[in-house]
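Sharing a structure with you now.
The complex appears here without one of its protein chains, the remainder shown in place.
Order of writing sets the labels: A and B. Residues in every chain begin at 1.
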Amino acid sequence: MEYILHLLVVLSIYAILATSLDILVGHMGVLSVAHAAFYGVGAYVATLAVLALRLPFVVAAMLAVVVGVVLCALISLPAANLRDDSLVIATLCVQVVASSVFVNWEGLTRGAQGIRGIPPPVLLGVSFAGPGRFAVLSGLAAIVAVTLARRTTSGPFGRLLHAIREDEVVVLCAGKRPAIVKIVVLCFAAGLAALAGSLFAGYSGYVSPTSFGLLESVLILSMVIVGGPGGVWGPLGGVLLLVLFPEALRFVGIPANVASEVRQILFGLLLIVVTIFHGESGLAPGRVLRK
Amino acid sequence: MLQLFANVLITASVALLVAVSFSTVYWVARFFHFALGGIIVAGAYCAYAVLNLVPSSPILAVFGAALGGGLLGVTLEVLVHRPLRLRGAAGSGFLLASLGAYIVIINSVSLVWGEQVRILAVARLSHVISMFGVRITTVQACEVGLAAATAICAWIALAGTRAGRAFRAVACDAVLARVVGIDAILVHVVALVAGSMLAGVVGLLVAADVDVRPGLGFPLLLLGVTAALLGRPGRVSSLVAGAGIVSIGQNLGAWFFGMQFREAITMLILLATLYLRRRVISAHLSQRVAEF
Partner (left out) sequence: MTEHTSPLRCSSLEKSFDGVKALRVRDLEFPVSGITAIVGPNGAGKTTLLNALTGFVRPDAGTVFLGNREITHLPPWRIARLGVARSFQEMRLVRLVTALENVMLARPNQRGERLFAALTGIGVAAEEATNRAKATELLRFVGLLDKTSDLAGQLSYGQQKLLSLACCLAGEPRVLLLDEPVAGVHAEVAQEILNLLVRLAAQGRLVVFVEHDFSAVRRVADMVVVMDQGSVIAAGRPEDVLSRPEVVEAFVA
């Protein structure tokens, strides 16, 4: 039972990550491999806020979101006018730099060994330690995040995103500025990723650089792609598949010393197969968009 | 001081070699050939395997590395790139598939040889040469030599031979090249194989210089890609310049901030280039899609 609750926590954190990334990738057509960087920023900021600044969890989480948004704004301001392929490479740069900072700025992050002993969140006098209670917290956060994300992908804002995905020139002729919209959406997604990061820190009690590297970014991206980018429930389907399947593998009986490699090989193969499968429709839906 | 210059030259040579390998694919197909990092690693491990079987033959190891790299490149072309092309995938699809391929290669290597660091056991290769107060190893000298040779050969090939000119035409404009009647796909495949073999050898050289580990390829890939993206498609001289700039940046940065920030510095150089370059290209109407 506790295992299932643990899975629920993991699922809800990834739900926030995948849904926020889908706004970028599926709806606005901007591929990013830097999502884990902001996930990590959120985790580390929340950790330091709780441990060093002795802030309560909710405030720490809010601070994490603010820092994530501000950092993203600074990085993306010059990037807004970049062509699509250059933008992807720029996100790669951001991710690698972030990983390097997480590992090497030891004064702040304690480097590769990470930071332990993060206390579980306490809200209104109630402690959310343990999977059971934390699942409530993370579940609620996920519902709020997904709802907010839905608001940006429907209505006039969603229409604008979809237009940017298809043809920025059309948007320009309508007197609108794709560059500004991109920055705003990038920062919004980064903020949600940072929120997920603070939840992670509060739940696991331990943050380290390996959780927030390029591989993690690619994992989140795969959840979006496998589930079906640009739809409504797509990313959540991808989350379910890519969180539960490796857990299921654990029961299959692959020897422990190769489990991690086998998992990653399967994951890499999945990426290849899925991108071939998507083919021309690529990472944006070739199907009808529903409101 | 001179030692710093020597270090810059060595780094630039490695960067140039990887940049040339990367460009053989990027110039033609315009996508981020991530799997190249895997090819580099495969080359290193092939050399390692060969040296374990035939200990005293570095030449055979070189052949092994080139062969391994080339075979892997062809495999990727057949199993990954070609299906993607047939399905009409866009550049982003290629990038992700290439990432997936890289993950598969690295973990396969880990599966067979394990995660631990190994040494390429050829004593003569790490012999130190002392010249003009500068110390470089034999391997490092080979890196510089190979880089120079590659640059010259590539330059001659692109300017002097028919195949080379065809390649350059495709590099500058794949759509136009097809209209004029150059078989872009054939050019692409030949270039891919050459680039893959070269990448395999790079893996061998760097492994001989440092050590053999699964993560060998990634920093090299970043180095080479930055050098390649600093340059312009079709121009070898711009690759050389790019390699030089990246190397200087990396070594200076390492001097000030420490070696551990090398990768970050490389990426910041690339990021700065992307940001600065956008002013030169008018974004709106020259929307170039991965046409290939």
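General remarks:
Simple rule for what comes next: a residue touches a chain if its C-beta (ideal position, glycine included) is under 8 Å from a C-beta of that chain, and two chains touch if they have at least 3 such contacts.
Because the structure is predicted, anything quoted here is derived from the model rather than measured.
Checked against the full complex, the one of A:38, A:57, A:188 or A:267 touching the unshown chain is A:188. When the full complex is taken into account, the listed residue touching the unshown chain is A:160, out of A:160, A:196 or A:223.
Interface residues of subunit A facing the missing partner chain: 148, 151-152, 155-160, 162-163, 166-167, 169-177, 181, 184-185, 188, 285, 288-289.
Methods note: only the chains that are shown with their structure count from here on.
In whole angstrom, the spacing between the mean C-alpha positions of subunit A and subunit B is 30. Per the touch definition, subunit A reaches subunit B in the complex via residues 31, 33, 78-79, 81-86, 88-90, 92-94, 96-97, 100-101, 103-104, 168-169, 172, 215, 218, 221, 225, 258, 261-262, 264-265, 267-272, 275-280, 282-283. By the touch rule above, subunit B contacts subunit A in their complex via residues 30-32, 79-80, 83-84, 87-97, 99-104, 107-108, 110-111, 222, 229, 258, 260-261, 263-264, 267-268, 270-271, 274-275, 277-278, 281, 283-285, 287-288, 290.
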